Each structure stands twice: as structure tokens, then as C-alpha cells.
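A single protein chain has been omitted; all remaining protein chains appear in their positions.
Note that the chains are named A and B in the order they appear, and that numbering of residues resets to 1 at the start of each chain.
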Amino acid sequence: MPSLLATVLKRLGWASVVLAGLSILIFSLVRIMPGDPARLALGPTAPEEVVERYRERMHYNEPLPVQYYFWLRQVLHGDFGMSTVTKRGVSQDLAEFMPATLELVIWAGIPPLFFALLLGVLGAMYKNRWPDYVIRFSSYIIIATPTFVWAVLFLLIFGYWLPVLPSIGGRLSMGLAVPTVTGLMVLDALIAGQPAAAWDAFAHLLLPSLALSLGHTMQEARLTRSYMLENAGKDYITMVTSQGVPRDVVNRKFLLRPSIIPTVSIMGLDIAAIFGNAFLVETIFNWPGMSRYAMNAILGKDINAVCGVVMVLGVIFIMTNLLVDVIVMILDPRMRQSRSK
Amino acid sequence: MDESWKETLKRSWLKYSESKITVLGLAIVAGFVFLALFGERLVPYPEHIGSFVDFANAGGAPSGAHPFGTDLIGRDVLSRIVGSFRNTLLMGVIVLCISAPVGFMVGVIAGYNKGKLIDTILMRLTDIFLAIPPLVLALAIASVLEPNMTNSMLAITVMWWPWYARLSYGVASSLRTENYIIYAELTGVRLPHIIFREILPNCLSAMLTKMTLDMGYVIIMGATLSYAGLGEQAPKPALGSMISQGVKYMPEQWWLTVFPAIAIIVLILGFNLFGDGISNMLGTDES
Partner (left out) sequence: MRGMGEGEILLDIKDFSVSFDVYGKKSHVLDGITFRVRAGERVGLVGESGCGKTTTLKAILRVLPKNAVIGGGSVLFGGRDVFGMARPELDDMRRRGAGMIFQDPSSALNPVFSVKSQFLTALRYANPPGTPKERLYEIAAEALDSVMLPDPHRIMDSFPYQLSGGMKQRVCIAMTIAAGRRLLLADEPGTSLDVTIQDQILRLINKLVSEKGLSVVMVSHSVGVIRESTNYVNIMYAGTVVESGATDDVFGNPMHPYTTALMSCVPKLTGGSIAQGIPGRVPDYMNTPAGCRFAPRCPRAKGACHERKPPHAEAAPGHYVSCHFASEAV
């Protein structure tokens, strides 16, 4: 598929443009924050000469474009500078906190998609019969519930009233330890040959990832259902039916694929929303991910850390979208042509 | 004329009420609007909406006098929930009424000049805004600014307009080559006329549908920022901040979280159903 490769390369080039724009946006946003970054970094008691020297060293006295140049040069070397809150390298902090967030987002993003497709297909198959009504009715309520409300309700119900699942205890129960390979706890436990630890890590993931995914799952299910029903009336389905292809073959082969494409193609946006919501869900479940770090950075006006977090999220988001696009291109040949936009 | 207007209204209602559940949505929305307008006068303890303290009744469980219980300083939770509706609804309306026209203008200008430099600049800018997880952008903006309701609305508006830009871009770039637009250009009609008289009517129903469908999401986003402490500040009530305060006192004082949570769910449910109804009525797909 040479056209597929060409499209991917083109997208990668485009992604770098977006990232450059994003970096400018974030950089200017952070620099217009009120307050003197050098003073904030060194604290109120530092002598003025030291602060001035720091300003000099960090190029804070130069015009903004020059500051941006120095900052970008650093970033391209993987160095986001020092965090004024943790007094460590931002990259080091990100490497420590990011895997926990990533694991949460992966569990909240990918397995639920399959449930969503299943529910959507069921809803369409049993249109206006009880399974459809149950799915539709529950989807209205589930979609209307904000993610942080799910998290709070889960904490109340499963954390306090019916404490059957771990709710506020990080990623693993006390006394368990798993050597870090990928940073994804369940995977690492399996690699280390500790199924019990893997199960424990999964149990810890369950409530926060469920809180993150419920709304999206039902939304994706609704979308799948409505496309299944819409496409079922299309000529290309009538055509194969009228030629005597059995109904289950028509549904399984010719109806399913075009109907799931729109759902799959919004996955990139869903993942972005899950990342955003993860900030709150992590706080509620005391999940040792990026959120506390980022929140502290935001509240403490820790410029380097804020830039680092947003840039890394931007990169992850763009990569996710690229991956989603590739999957869509595999499912839908029309997308393989390089689009003009 | 009068007759046909009635006819249109009747048909619109038939289409809107095609699915009975959207009628429920309309009822919920109407109820919330009513409470937002007059709720402050109807609640049992109007003074509890502000900075009122009554330690004698602090942390009381739901009872006859306080059906939803009282908070840590003795304020009636029911009154505070109802008292938060006005700002919650205002937030949705204001955010959408700013981001939709801004997005429309950006999209129309880019789409109308498709292929030119201005198109590239505007739409790439739009893409950049869309490249940041929305809540993260809103959190970053809201944190740079003073935490209050106005700034949280600003933060949400900044992340919301690109969607409208995309929508009107699609319409404008496809209409650009239509004969009636070309004809208008040839006869020397000025650009504002083309934009507002020729292009706007063609995206109006899609924009209105999107706006009603977005109401619930904007309210969710506002509540989320408020939960993070970046929205309406104390002593004024906001559903998000009420829940985040209540979380600290779970599970004993569960009513501090559960009732505001239910209020949010019902509110958003109402707007989502209402949006579905409007989209049925105006005949555009919800996607």
C-alpha cells in the first residue's frame, strides 16, 4: 500500500507543523502569566543579584521570540528545563508520572470501544425491542453524567458503601511490587510472571477507567447504532440482499464495516477528552499519574512543567490521531487517497 | 402568511415530538429555565444562596426542614442547588453565543478564500487549537487567569470556537463554487452580503442544531472547571464546587455530593434530549 505510506508521511509532516504552532501557543500563554518567573523559581528570599543572574541565564531578559528560540532548542533535545515545584528536570518528572496516566487512558479508551461497537450492533439488531430500549435508556443517563461525577459516585459506592474494589490506593496493593519494564503495571506484572499482581493492578484500574470511559462508550454505541440503521437502508445493502446473499452474511460483512468506520474515526477525539478528564479522575482516585503534577504546576505557575505537560500531551494526541487515521484507512479504502486537506 | 406560520410551527412540533423522550427533555429544560429565573424567590431559604452561616444546623442530614440536608456551615443544600442554576445556564448560553459567531466568521472567511494563504493560516490555527485535549487547554487558560466564572467561560470559549469554524468552513468552501454565489460576485455584491445573506442561511440550521446539542457539553465542561476550583468562587453556589467540597466529607455526609450530582445529571439529560429533539426538527444528523 504505497498510498497508505505516503499519506502517513504527509500526516507526519503536517503533525510537526501543528506541534510547532502548539509550542508557540503554549509558550506565549505561559509567558503572559502574571508574575516574574525567575522570582517564582528562586523564591521570595533569594537576593536580587541571584535572581538577576538566573534571569540572564534563562534568557528572560531577551525579547519573546529569542526566548522562544532558546526554549525550543532545549525542548528539541528532550529537555523541558527544571520544574520549580519539584526542583527536578521536567522530563524526569514526566517519565515518572506519565506511564500511570497512559495506562489509565489506554484501559479507558480501547477495550470499551469493543463494548461500544457490540452494544451499537445489538441496539440496531433489536431496534425498538427491549435490548434496544435498555441500551438507549441507559445511554441517555450515562452520557448525561459528567466524568468527575462518575468518579465521585464510584468512590462513594464502591469505596465506602460496598468496598469490593480498591478505590484510593494507587496502582497496586501494599506489599506487591512489579519490576518496571513498560511502565504499564498490568503488562509489567504479566511480563514478570505474576498473575496475581496483574489481577491486582487490573482491579485498581477498574473504577477509574470505568469512570473515564462510560460516557464515551455509550456515545460510541449510539453512533454505531444510528449508522447501522442508516446504512441498512442504503442501496448497496438492498443490492446484495436482492442478489440472494444470506442476511447474516450481508449484516456481518457488508453492513458492519461501513457502519463502524465513523465510530472508529472519532476515537482520536475521545482519547483526547479522556486525557483531559483523567486529570480530575486521577485526583479523585489518588492515582499517581500526571494530574497532581500538572495541577501543582498550574497552580504554582511552574512554567517549564506546564509547557512540558501540554507539549507531551499534544504529541501523544497527534500520534493517537495518526494511528486512528491509519486504522480508518485500513477499514475504508476511500481514505487511502491522500486527502487535499 | 399568519396561517402558514402556524402550519410551520405545527409541523415543527410534530417533528420535534416524534420521539416522546425529547418532549421530556423540553419539559426538563423549561423547568430549569423557570428555576433559573425565579428559583431564588421560590426556595425555602433564599439567604442561604450567599454567605450565610448557621453552625447550629451544620452538616444536617436530609430532613423535613432541609430535604437535601445542610452543608458544613448550615446552609440548605436544596436552596443552594437551585441558586446555582442561573449561572450554570448563563454559562452555556454565553459560551455558545460567543464561540458560534466567532467560529462561523473564521470558518467562512477561510472557506470562502479556500486555497489562499488566509485559508491555510486560519484553518491551521483551528487545527492547533483542536490538537490540545480540550479540558487541558481550558485548565491551562483558567489557571493563568484569575479563577472566576467569567474566566472559566473565556477558557471554554477559547476551546469551543474551532468546532464552529470547521462546520462553517465546510459549508462555505462547498458553496464558494455555486452559481448563485459566483453570480453575486459578478454583479458586484459586497462580501458582507455574500457572507450573511448567502452563506449564513445555509449553515444556520446546522449551527443551531450543534448549539443545542453542545449546551449539555458546555455545562459539563463548566461544572468540571468549577469542580477543579476554577469556576464560580465561594460563597456563590456552583454544582461542580459543591460536589468537590462534598467529596471531602464522604461517605458520612453523602448528601453534599449526591444531590448536586443528581441535579447535574438531570440538567444535562434535559439539554441532551432537547438537543436531540431540535436536531430531529431541523432535520440534521446529530453526528
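Side notes on the structure shown:
As a working rule, a residue touches a chain if its C-beta (ideal position, glycine included) is under 8 Å from a C-beta of that chain, and two chains touch if they have at least 3 such contacts.
What you see is a predicted model; the values in this text were computed from it and never measured.
The chain not shown here makes contact, within the complete complex, with A. Touching the chain that is not shown, out of A:G170, A:G183 or A:P258: A:P258 (per the contact rule at the top).
Residues of chain A in contact with the chain left out of this view: 233-246, 249, 253-254, 257-258, 261, 331-334, 337.
Here is the rule we go by: only the chains that are shown with their structure count from here on.
The touching residues of chain A, when paired with chain B in their complex, are 17-19, 21-22, 25-26, 29-30, 32-33, 140-141, 143-149, 152-153, 155-156, 159-161, 223, 226, 262, 272-273, 275-277, 279-280, 284, 294-295, 298-299, 306, 309-310, 313-314, 317-318, 341. Of all residues in chain B, those touching chain A in their complex are 21, 123-125, 127-129, 131-141, 143-144, 216, 220, 223-224, 227-228, 240, 243, 246-247, 250-251, 254, 257-258, 261, 264-266, 268-269, 272-273, 285-287.
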